[in-house]
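Just one protein chain is left out here, and the rest sit where they should.
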Amino acid sequence: MPAQDVRELRIVGFLCNWCSYGGADTAGVGRFTQPTDLRIIRVPCSGRIDPLFIVRALMNGADGVLVSGCHPRDCHYAEGNFYARRRLEMLKRFLPITGIDERRFEYTWVSASEGQRWQHVVTEFTRRIHELGPAPSFNPKSDVDWNALAVQASQGQGCPCHGSIQA
Amino acid sequence: MRIGVFICHCGSNIAGTVDCPSVAATALTYPDVVFSTDTMYACSEPGQDAIIQAVKDKNLDGVVVASCTPRMHEQTFRRAVERAGLNRYMFEMANIREHVSWIGKTKDLNTGKAAELVRMAVEKLRRNRPLMAKRFETTKRVLVIGGGVAGIQAALDCADGGQEVVLVEREQSIGGKMAKLDKTFPTVDCSSCVLGPKMVDIAQHPNITLYTCAEVESVGGYVGNFQVTVRRKATHVDWTKCTGCGLCVEKCPSRKHPDPFNENLCNAPSINIPFPQAIPKKAAINASSCLMLTKGKCGLCAKVCPVKCIDFEQKDELVNVDVGAIVVATGYDLFDWHKYPQYGEGRYKDVITSLQYERLLSASGPTGGHIKRPSDGKEPKNVVFIQCVGSRDKSVNRPYCSGFCCMYTAKQAILTKDHIPDSQSYVFYMDIRSPGKLYDEFVRRAMEEYGAQYVRGRVAMIYPKGDKLVVRGADTLAGTQVEVPADLVVLAVGAESAKGAVQLGEKLRVAPDQYGFFVESHPKLKPVETNTAGVFLAGACQGPKDIPASVGQGSAAASKVLGLLSKAMLESDPAVSRVNPARCVGCGKCIQTCPFGAIKEIQDRFGNPKAEVIDTVCQGCGICTVTCPQGAIQLEHFTDNQILAEVNALCPPKMFANFE
Amino acid sequence: MLKVAYYPGCSGQGTSLEYDTSTRAVCKALDVELMDIPDWSCCGSSPAHTVNHVLSAALSARNLAQVEAMGMTKAATPCPSCLTNLRTASHKMDDPEFKDKVNALLDVPCKNSVDTQSVLQVLAENVDPELIKGKVVKPLTGIKIACYYGCIMNRPPEVMRFDHHENPMAMDNLMALLGAEVVPFPLKVECCGASYGIPRGDIVATLSGKLLDASRDVGADAIVTACPLCQMNLDLRQGQINDALRENFRIPVFYYTQLLGYALGIDRAELGFEKLCVDPRLALGRIKQPQQAM
Partner (left out) sequence: MQIFNLADADQGFIDEVEARSHQNVKNCYQCGNCTAGCPYTFVYDYSVSQIMRLVQTGQKDAILKCRSIWLCGSCQSCTTRCPNKIDVARVMDVCRHMAREEGYATERSVKIFADSFLESVERHGRAYELGLMASYMTRSGRVFTDVDLAPQVLMRGKLPFKPHPIQGREQVARIFERFRKGGKNA
């Protein structure tokens, strides 16, 4: 795995406690070797993940953000991951507008028993981030087309965090 | 704040690939950390004592332990800090075993990662605040849903433990699938002789109220305080008067609808008592076939009834019950084998299910215990059993093993030989799954003593030839195709979730898995709990199970109920959402999104709408926190500030990007 | 009037000439216009797909491209073997990579826009049964028929998308509509031995022998089929089967279009009963003469 040989990059993970965090534990118990770049933040449910957290991490210089929750229909809280999916899908479309390469953000579903799948997800995502290289330093003045943002806003697409969840 | 950090070696599990002392040294440079050390086994008694001692000696008000996953020992350490006099929420854990030492090979990188995880934990802990659990009273009554053997066991154990029990059963009698069986494996003892006395106990127990022909209509409330509405369906017989004498059953002239208790092998009268040992032994009218109710003429039963209990005007009745805990024991249904068109889709009368075969074997069944095949009533000589019909088959969306079919098939092969000594049984199987006490010996007996011919392979098709059914299968051990001219084919149909399970799950807020079986709280350590506090599972509603396992789970669920209700007061988890009324604008979005109905609308003293969290119902998912456009509702212990502090610990904010 | 591009198949020019002529005749009678695909070529049949899937698909795709050139999107063939090849080619060409490989072999690329159906499916799904019933002049009352579909007209269901893969009923329903007594035939979709008649006659003798045996068991006066290969194996080779199995089968094997044409009163010359090897007269004689109209 090349990630071991080169400088570590900053990858932040947001994992739901019940499935994906457990899946990462299962991967550990199975000794499924993974690149070390990822740091995991535990949240109760993927529905707890505010897109703001992800944007904040990326703006603060994270090279990649990985979100993982329970498989659809398998949520510990019945439907949290459905909310998550809608929010994160929206965020994915929103990121390019802010000048952030949307490939630096990914979300996936991993259950508590899928240790091997977790290993695969981490390895692949880390490989992707290393291919993209370190994130360019975030400079709102140059990187963002503020006009495009303004147009976007005037068309009423709204905030990525909250626009998507109106039932 | 004064924080102490403990880096666990976990023997060599962590220390093998993480430089623990170095992590401890780095931790000392983090803000508010006044004490940091490494320890061999933090979870051991001396390890915990050391933490307690350090809290006292160093006057700590927060503790970070870097060790294994919090899913393993978070509770352990929370209790330890509580013993040290701190609030249990003034504790954070960094997972440097499963997420670091076990998955990374390079010690330098692992050590750096471990230090950063500790830093995240410290930053989060700096924003923690003590949380207090709320205490509340409970209703000392249990609802058991489902009167099969698992529900019967749970009800009896709860009742014996001194709790009031309400047992709700959809069918006319309790007993479930077990009541339909002839004999049980591996002892070949009579099913109704074993179950019968327990059913009578249910009827006679002073603590048990039994509602049959009844279903749960709605469930509200929360652990300790559920409000349940039960719909008692109209039976058109006043059960307070009915003596179960059976006169009406004898006289009923309408006998054209199939008898569900006998698996539709024969017809039943429109007013019926399903079987002699039925509990309660009361008659009920089938409204869809009763001549009086469908055509308005007959009424013979009402004329002959000696106690005048027939009531054609009877309507459904709703009963409200308050309970403190609920046991779900709704069992399973048989797979619909018509999904296998190669088995004839019902065109061949002598292809029957295993449960129909039980009725043919049973002395109380339609043939009086003589095996007669449905087409012509002849006694079969060649009986073919086909296993895994609707089990372990992705193409019909049933990839799981139903678990008990191997065993009941062996039993049926043995009973076939007992009933018809010159018969020959053939069992088509894929693998024999018999991991139970005396189970494999039993299967061997079917082969060795009773001469059942076991053939390893599936059956591709059944087709009629003369008055026989030719079963064409594979014998993969011989490596070829085989054919058996059979007189009777018995399909060992698998188990699937009970009809209506998903809808019931919605009412109870218990999630079904993708096959409709209810999901337990933890597959190993919480097998009868659900993720809804106060709701427990017993029997095959959680997954296919045989009788011993169902009974075991019934007792296990009962013990959980008794444990729960033995407490005078219950405590709620304080890590729930909390509304800041000053920021709440009363938009109600949180109320809409909450999957648990844990948020209600109230009015403040100026009459403005506000949201309020019902602590005992909130499960702490935090969906509302993200939903709130005002940031007014925050999930305690996982607030925006706490999570952002972790993000900032990993990705330090730059000057221009400071949005706070 | 329904128009479909028509692919007769090679055997329709030779061993199953009567299937082709009777198909054309009944379609005409039932207002289904069969537009011959100009200059159609062999679909590859079973030998092609046993050699290579791309080659096989290309041989079929040439014909699909010809249909596209006609400006049509729906084609029909009487022959299940051709049907399988044409449909499988379409199915596999849903994968763009595979489609590119196929088109690399062709002069005129195939867009894969044609849905090919059996003539049976066209009749079963597009012609009102009442219309057929109304046109029956000689009901098949009195004859007992076993409908044999062959192995590939309905299988695998994901590709063929017609009727039922274990118990197809389209022909049963049609024959019942014509007044015949349809006996339940348990081996409707069992294989007859396919194209092994020539290289391995023993296989056909065994497999087709089972079918003849089963049809005798259920008391059929005749077998009705929709497949030239099945018909040839059961009819032309019935003598060989009798020799190999020491049997004495004399079961006529009709194409369903022949009996349909018979019931519709179509000129016998177009139905080609004389081309059948097992004499069908006894079986046809069981059909009761219709009562004269009032």
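We call the chains A, B and C, going by the order they appear; numbering starts again at 1 in every chain.
What we mean here is this: a contact is a pair of C-beta atoms (placed from the backbone, for glycine too) under 8 Å apart; a residue touches a chain by one contact, two chains touch by 3 or more.
What you see is a predicted model; the values in this text were computed from it and never measured.
Partners of the chain left out, restricted to shown chains and counted across the full complex, are B, C. The chain that is not drawn here is touched, among residues C:Thr50, C:Thr73 or C:Ser113, by C:Thr50. Residue C:Arg200 is the one among C:Lys3, C:Arg161 or C:Arg200 that touches the chain missing from this view.
Within the complete assembly, B:Ala474 is the residue of B:Val319, B:Ala474, B:Val585 or B:Ile614 that touches the hidden chain. In the complete complex, the residue from B:Arg71, B:Lys411 or B:Arg458 that touches the missing chain is B:Arg458. In the full complex, chain C makes contact with the omitted chain through residues 10-11, 13-17, 39-42, 44-55, 58-59, 62, 101, 104-108, 151-152, 155-157, 165-166, 189-191, 193-203, 206-207, 236-237, 239-240, 274-275, 277.
Residues touching the missing chain, restricted to chain B, are 342, 388, 392-396, 430, 456-461, 472-476, 479-482 (touch as defined at the top).
Simple rule for what comes next: only the chains that are shown with their structure count from here on.
Taken together, the touching pairs link the chains end to end in a line with two free ends. Counting C-beta pairs in contact across B-C and across A-B gives the higher total for A-B.
Here the spacing of chain A and chain C, counted between their Cα centres, is 56 Å.
Chain geometry summary: the mean Cα position of chain A and that of chain B are 33 Å apart. Across the assembly, chain A contributes no residue that touches 2 or more other chains. Chain B has no residue in contact with two or more other chains.
Those residues of chain C that touch chain B in the shared complex are 164-167, 184, 186-187, 214, 217.
Listing the residues of chain B that touch chain C in their complex gives 341-342, 345, 347, 461, 463-466.
Residues of chain A that touch chain B in their complex: 4, 8, 10, 12, 17, 21-22, 24-25, 27-29, 31-36, 39-45, 47-50, 52-53, 56-57, 59-62, 73-80, 83, 87, 119, 137-140, 161-162, 165-167.
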